[in-house]
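Removed: one protein chain of the complex. Kept in place: all other protein chains.
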Amino acid sequence: MNLEFTNEELAFQEEVRSFFAEVVPKEWLTRVRAGLRLEPKELIAYQKALAERGWGAPNWPKEFGGTGWGPTQIYIFESEATRAGAPIQFHQGLELIGPIIFTYGSDEQKKRFLPGIINADDWWCQGYSEPGAGSDLASLKTTAAKDGDEYVLNGQKMWTSYAHVASHMFVLARTSNEEKRQQGISLLLVDMKTPGIQVKPIDTMDEKHHTNEVFLDDVRVPVNNLVGEEGRGWGYGKVLLDRERMVSAANAIHIQQVIDGARAAAERLIAGVPLYKTPTFSSKFAQLEIEATALKTMVLRLMADAAAGVDSGPRGSMVKLRWSELYQSAMGLWLEALGPEAAHFRGLENTQAPSDMPYAMQGALYSRVTSIYGGSSEIQRNIIARRALGL
Amino acid sequence: MNLEFTNEELAFQEEVRSFFAEVVPKEWLTRVRAGLRLEPKELIAYQKALAERGWGAPNWPKEFGGTGWGPTQIYIFESEATRAGAPIQFHQGLELIGPIIFTYGSDEQKKRFLPGIINADDWWCQGYSEPGAGSDLASLKTTAAKDGDEYVLNGQKMWTSYAHVASHMFVLARTSNEEKRQQGISLLLVDMKTPGIQVKPIDTMDEKHHTNEVFLDDVRVPVNNLVGEEGRGWGYGKVLLDRERMVSAANAIHIQQVIDGARAAAERLIAGVPLYKTPTFSSKFAQLEIEATALKTMVLRLMADAAAGVDSGPRGSMVKLRWSELYQSAMGLWLEALGPEAAHFRGLENTQAPSDMPYAMQGALYSRVTSIYGGSSEIQRNIIARRALGL
Amino acid sequence: MNFDYSGEQQMLLDSVLRYGLDNWSADKRLACLKDLPSNVTKSWAEMADLGWLMLSIPEEEGGLGGTPVDVMALMEGIGRHLIPVPYVTSCVLVPALLSGTGETATEILEGIGLGNIRAAAGFLESEGGFDLNYVGLSAELSDNRWLLSGEKVHVEDGGDADWYVVSARTAGSIMDSDGISLFLISANSPGLKVENFRAVDGHTHSRLRLDNVNATLVGEKDQALMRIESAVDRAITAHVAEAVASMEMANAVTLDYLGTRRQFGVSIGSFQVLQHRAVDMAIAAEEARSMMLHATLNLNADPVTRKRAVSAAKTRVGQTGLYVAKQAVQLHGGVGTCDELIISHHLKRQMMLDTAYGQADYHRTRFANVS
Partner (left out) sequence: MNFDYSGEQQMLLDSVLRYGLDNWSADKRLACLKDLPSNVTKSWAEMADLGWLMLSIPEEEGGLGGTPVDVMALMEGIGRHLIPVPYVTSCVLVPALLSGTGETATEILEGIGLGNIRAAAGFLESEGGFDLNYVGLSAELSDNRWLLSGEKVHVEDGGDADWYVVSARTAGSIMDSDGISLFLISANSPGLKVENFRAVDGHTHSRLRLDNVNATLVGEKDQALMRIESAVDRAITAHVAEAVASMEMANAVTLDYLGTRRQFGVSIGSFQVLQHRAVDMAIAAEEARSMMLHATLNLNADPVTRKRAVSAAKTRVGQTGLYVAKQAVQLHGGVGTCDELIISHHLKRQMMLDTAYGQADYHRTRFANVS
């Protein structure tokens, strides 16, 4: 039992560190720390830099263009990214549809779509959720009717993040009605330029456009774009279960950025003393750091399990739960650190607020959705109770 | 809308205050503050002093020997009791069986039993719970078979507080088996000297003997001791629903004693400074005081509702819930104030710990049961959800 | 001891509730927000016509001489429908600062009461946090005229004020309790630079930079701190009432959602975990309402009692308000984060109410240290 890195791993750490020192611009820092996604063009530039270095897909096997890294390397990579103020890579392509394509897709699909994900020529969005479906995904209503060499899609998708910038969407649609609601659902790859697709922004309280409704009106998709077999799309999600823990782990490692953001904000003087030195703020901040230490060690254990090929049970769900709680707390502390000026969201008439003020407020508002999306905290607890505790 | 007392009420307050100044011995203080019941002989002496002054039953109507006070007077009375370090009156007779007897009992029962409750000649205990029944009281198994002029009781009662000092017990027992489990249950008044009763202490983690198992083995009870009608005992509990809010209210008013206890303990010097002046302790203590202020105002509103004859909805349950939480927090703070010596529970070989140490630990351990008894916090939330929120 | 509104107070509350429902209800809100300034102006004029703007102004200064409980009743209506008018600033805080200080003030107050003037007040400075005694902005007497120089970093609702009341240092040094005075300045004074910021809840706040701005002394020179603290406590208590009403509305909306929204074939209100959450939200609202009453009914008590009551209320209502609003969003799921539903607006307002005049922890410390 030990926490040390080998000499090889230390050398790798150096390599990654100098790479990030070069590619991460300072102007990203505040937004990254506030947990806000960068602009699409910034994310694309970042992904292209990674791809050029051969690190576009840290979690993918080598044969599909990934790095083939083991968990310790991935941990080092994400830790250094965190340290350098780099964002989390956009995950809809890399972590959601990519792995499904390289596991269940046809050779043609692999050849066509995998490189575009790594080098950011394509931008994928996820067409799963529907109005009223929420956590109950199996009740989806979008249909895909076969018509010759094409499927004809009709329906409405909801919460489609970044559909407004995406070039492609992967869609779950019903190809037949079976008694068991999970059956008869197929997975299709759709070019966003196809006629009949309409994207409508959803206005959210953080005032950042990141999600959409997508209307599908006689959208014709070549049958070649069906992934795997018809009617078995629901099952393909299972490949994600194992990968989800890596997404949660990456998020959790990046929590340090939010904590650093709150800490930097607390350099502000209050009655002449830096806020972080006042006992009540200091003890709340220490509590946050301590809980983040626990989270980080949970991630290390998850990584060690993954390295050993061991099932880490519900630890992925636990990490997701605790990550969202800590992110929300950290943003709360950040707002507190801003003091009265936390209310200054947007300067009017060319007035500027200090750069972290609007982003901190936006980040604090955005943070609320992290305990809702990807399986709300309540759903995660249901899952842990059932799978891990047998209740 | 106002918080002021009338001149009459202010005069009453003076009167109560001087009474308590006389009857409350200093040596009760630590135990009362720790939320621990005094010894039976102390409680009896206190009750006798109250009875002598005519205040033995503050919540009873005059015609049965009570004071006939309105809610504001009761509030003043309990507040002054709190201030003076007086205990809460033992409630099994005063608040549980007394009101049932004066509402549903025969004239003979009223004459025989009510005065003994007020002047503490009798000590009542409650034979409701049974092993395995817990919150699901309707599943009780103790039987009362009619045999001539007597009922013959057989069964086992559990969590019978102070059965070991009680002179009488009121018992729920099954007199017939009906389809609806709540039917066929009768309420009987039993003299504890009756042959066939065996009381066995339940050892609890606080190391204070306060509760028992009671075995009933062919215990013969005169039919005259049946309260109201046979088979309708379950329903008589309902008279208590309205009175429960007054019991919760009295407890909640007395919360200030526990807070004062924690505050006094925090006079201890830590590195030369009184603990209560250190910022982290001070902010936790302030939080407690603030929440207690909310609780106290909830009680005032409850009292005002009672005065106006208005239903206060679920506020009684809310007060009970919050009271137990605050009591538990306050005892936690008290323990923290004791520092390393909190571990000194019992001096061996004639060694003495400062008087509040063992009592604080005992109070902290005892406090755990307050969120369990009288309807656990979980049950209270079920009740509020159903009755008040319609869920 | 009595917690009932009088008949008149109940009528006032009912009218504000009706006004809010007619003009700012959830279904009309998004449209209103699209042209917020003109809708606020419209509401302001209507509220003036209804006499609400002069509620807490003393009768001898052209007002109705309303009590803290009267203000509480009105604020319950404003909070329940999240009416984004600068009522507390212009009609509670400023009147408390100005009343009884003389002719100029009386003129301003009459104008406020009639809806002709809006005023705001600035106390806070850079590096001073929420401390009202941290005043460095200087006031120099020159040729019998007061000239003010310095900065106020945050003026609540300063965005469209015609007049500002600001604290300035006339003696002593920064953080001294003595030596603070109040001044009136017009929004279009030479030397005054106003920077405006939109908040997430529709209110507009300002930062003021003053460079030898001509000002009128208001009230006692050097001894304004007690007046400022008392006025701010009144503003806080009005905000507390707004927050409580918003919590109760958020709870009602959420309860309704729990009953109608179905998942996995049942109403989500049948899940015990969500039931208990709703109970905790209801308890939080009960606590908050109790604290609101406690603060309001102690506003005219001695300063120590008043400060402790107000800070206790500010602390607990800040905590419970954020708890309720966050859980209301959480129980709504994804749609809870959308502009379209009213629930996210309650969260935003609760966040801003907690921030105004000091977050929960700031007031918990004040509560502990008042003596």
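Going by the order they are written in, the chains are A, B and C; count residues from 1 in each one.
Quick note on the criterion: a contact is a pair of C-beta atoms (placed from the backbone, for glycine too) under 8 Å apart; a residue touches a chain by one contact, two chains touch by 3 or more.
Computed from a prediction, not measured in an experiment: that's the story for all the values here.
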(request) Could you tell me which of the visible chains the hidden chain touches? (result) A, B, C
(message) If I consider the whole complex, including the chain that's not displayed, which of A:182, A:287 or A:355 touches that chain?
(response) A:287
(request) Among A:50, A:125, A:249 or A:298, choose the residue that contacts the chain missing from this document, as touch is defined above. (result) A:298
(request) Using the touch definition up top, pick the residue from A:157, A:322 or A:368 that touches the left-out chain. (result) A:322
(request) Please give every residue of subunit B in contact with the chain that is not shown. (result) 129, 134-136, 158-159, 202-207, 268-272, 275, 280-281, 284, 335-336, 339-349, 351, 353, 361, 364-365, 368-369, 371-373, 376-378, 381
(message) Under the stated touch rule, tell me which residues of subunit C contact the chain that is not displayed.
(response) 271-273, 276
(request) Considering the whole complex rather than only what is displayed, give the residues of subunit A touching the chain that is not shown. (result) 1-5, 72, 75, 279, 282-283, 285-287, 289-291, 293-295, 297-298, 300-301, 303-304, 307-308, 314-315, 318, 321-322, 378, 381-382, 384-385, 388-391
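Throughout what follows, only the chains that are shown with their structure count from here on.
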(message) From the mean C-alpha coordinate of subunit A to that of subunit B, what's the distance rounded to whole Å?
(response) 53
(message) From the mean C-alpha coordinate of subunit A to that of subunit C, what's the distance rounded to whole Å?
(response) 38
(message) What's the distance between the Cα centroids of subunit B and subunit C, rounded to whole Å?
(response) 42
(request) Could you check subunit B for residues that touch two or more other chains and list them? (result) 279, 283
(message) At least two partner chains per residue is the criterion; list those residues in subunit C.
(response) 274, 361, 364-365
